[in-house]
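One chain of protein is taken out of this complex; the other chains stay put.
Then we have chain A:
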Amino acid sequence: MVLPLSSINTGGSAKILALANPPLMAGRLSDLGFEPEEAVTCVLRKRKGNIAAYLVRGAVIALREEDSRMILVEALS
């Protein structure tokens, strides 16, 4: 099932399927490892905020919800 990355809860992992972000951000994200086929894990989420941090390629990167919403993933169990 295709989900936005923002819907993955803390501790959950997902495989990236596609980036629907605007070109500039999509480029920046793929530099950081947010690329199709890559596995990411949500490690931190602000309960009321709109920011969450993801473990990707061994580094932890925080993204705002409007950006992570545009990253389409498939949940990994």
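Please note the rule applied: a residue touches a chain if its C-beta (ideal position, glycine included) is under 8 Å from a C-beta of that chain, and two chains touch if they have at least 3 such contacts; residues count from 1.
What we mean here is this: contacts and distances are computed from a predicted model.
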Fill in the blank from the handout: Complex minus one chain; that chain's UniProt name from "Ferrous iron transporter B", "Acetyl-coenzyme A carboxylase carboxyl transferase subunit beta", "Thiamine pyrimidine synthase" or "Anti-sigma factor antagonist" is "Ferrous iron transporter B"
Completion exercise
chain A positions in touch with the non-displayed chain are 21-22, 24-25, 27-29, 31-33, 43-44, 46-51, 53, 55, 57-64, 66-67
